[in-house]
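Missing here is one protein chain; the remaining ones are kept as they sit in the complex.
Lettered A and B in written order, each chain numbered from 1.
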Amino acid sequence: MRVKLIVGCCIAAAVLLARNLYVMLLELPDEVAQGPIFRIIFFHVPAAWTAFAGFVAAAVASALYLVRRDLRYDAFAVAVTEVGLAFAAANLVTGMIWARIIWGIWWTWDARLTSMLVCWLLYAGYLMLRHAVEEPGQRARIAAVFSLLACVDVPIVFFSIRWWRTQHPQPVVWGGGSMDPAYWSMLFLNWIPLLLLGLAMAAIRIGQERRQRELEALRRLAYSL
Amino acid sequence: MNAIELEDVWKFYGDFPALRKLDLAVPEGACLALLGRNGAGKTTLLRVLAGLMRAGRGSVRVLGADPRNPEVRARLGVLGHGVALYDDLSAFENLALFARLYGLEDASRRARQWLEKVGLGASAGSLVREFSRGMRQRLAIARAFLHDPELLLLDEPFTALDDRAADTLQELLREALARRRTIVLSTHHLKEALERATHAALLVHGRLAFFGERSRRMLEDPGWLYREFGEAA
Partner (left out) sequence: MTAPVQTGTGTRLRRAAAGPASFLRATLAIAAKDLRSEFRTKEALNASLAFSVVILLLFSFAFDPTVEQTRALAGGLLWLVFAFAGALILNRSFARELPNDCLDALVASPVPAPALYLGKTLGNWVLLMLVELASLAVFGIFYNAAWTRRLGALVGVVALGTWALSVVGTLFSALTVNLRLRELMLPLLVYPVLIPVLLGAIQLSGPLAMGEPLAEEAGAWLRLLVGFDVIFTALALALSESALVG
């Protein structure tokens, strides 16, 4: 069942990606001001959406863990958090590549870029915290509390950093935010394969977590005999 | 009326069950000797009963309610492995603090009373870090008893006690039983524990291998329980 889900997601993602790439590269025209590099936005923005979807899902699973104390929720939470981190990293890297081409610099303390970095650091902290705890129940409980705090914190971080940036000179990203509808629809169309990919990755991680739990339980059993 | 009621209680560390399907009813006024090897789940069970851990599955009723209910915990006395005293506070401050946390209205008077009772009246103002081991142990015993708990949960209470502290504890336990308090104590000291106990329970790998009233036979031959219901059986 799980294998079918994973394979299915991967195949669907591959087909959709191939189709999208074809349209993106051969059918859609270059953007007037930015040229060909503009196309990176079709990965840059959906990657951020996928990351946030992962973090929100992690918060929901964490809350469920604290209520039900079932380690399957914990496995789900860690899986989607890791996937979220991977896509957040993809967002940061594509953003940096774009900045290098358009602005000539790898990094700028632009509000969105900075916020995503803070967000990434927060959830990297979540993984470090998990590594520091031995006992699975304790690890799940502590991590769940942290995940909930982080999820509430992220919107406040975005909001406060935007505020902070508007008091300083800021490079203009794109004028009034008016984008051609063809570009918009591609943004959403390309989100689907990324989400499917994320789903497959999360499913694989959940399986690993389950086997890890079984191993730890067997080890404890062996020691107790 | 039962002081403790467990139904189908499990506690997991990860997927490993440290307590497995415990069903147990300890009547009020009983003194239960909780027996078992190291790692059999004695401490885990006591921690679940004290509200320090949640059970993974099943229903835990202590004095008629969930042990995370503050009203229940106000009536529990807990003595764990550590003495649970603050080194930088005086003996009196330690007891007064816990009397206050247990909601006693005459906390200071109560604290002084108990310092006298465990023979530490003269050292009331001294910091705990200056105390000898025996003095700390007696103070820890006073901390566990000062709110006159209806149910006492004692984890290996006699281990490492000096003679005087052990006498104090024996005396307090006798007094508590005479006043129909319920006591659960885990122990290695089979003989001593069984002399006082009205009931005995044996944990083997997190399972309740035996639970029942203490019989003559256990007193005469303390090893019998382990041979009959322990791992070999």
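Couple of notes before you dig in:
Keep in mind that, in the parts below, a contact is a pair of C-beta atoms (placed from the backbone, for glycine too) under 8 Å apart; a residue touches a chain by one contact, two chains touch by 3 or more.
If you're wondering where the values come from, they're calculated on a predicted model, not measured in any experiment.
From the set B:Met53, B:Ala91 or B:Met135, the residue in touch with the chain omitted from the display is B:Met53, counting the whole complex. The residue touching the chain not shown here, chosen from A:Ile6, A:Leu129 or A:Ala217, is A:Leu129. For the chain missing from the display, the contacting residue among B:Phe16, B:Tyr102 or B:Phe211 is B:Tyr102, taking the whole complex into account. Counting over the whole complex, chain A has residues 66, 118, 121-122, 125, 128-129, 132-133, 137-138, 141-142, 144-146, 148-150, 152-153, 156-157, 159-161, 163-164, 167 touching the chain that is not drawn.
Although one chain is not displayed, its contacts with chain B can still be listed: residues 47, 50-54, 68, 70-71, 73-74, 76, 78, 80-89, 93, 97-98, 100-106, 113-114, 116-119, 127, 143, 145, 147-148, 164, 167-168, 171-172, 175, 179.
One rule holds for everything that comes next: only the chains that are shown with their structure count from here on.
We define each chain's centre as the mean of its Cα atoms; on that basis chain A and chain B are separated by 49 Å. Across the interface of their complex, chain A is touched by residues 12-16, 39, 54, 56, 205 of chain B. Chain A contributes residues 69, 71, 135-137, 213-214, 216-217, 220-221, 224 to its touches with chain B in the complex.
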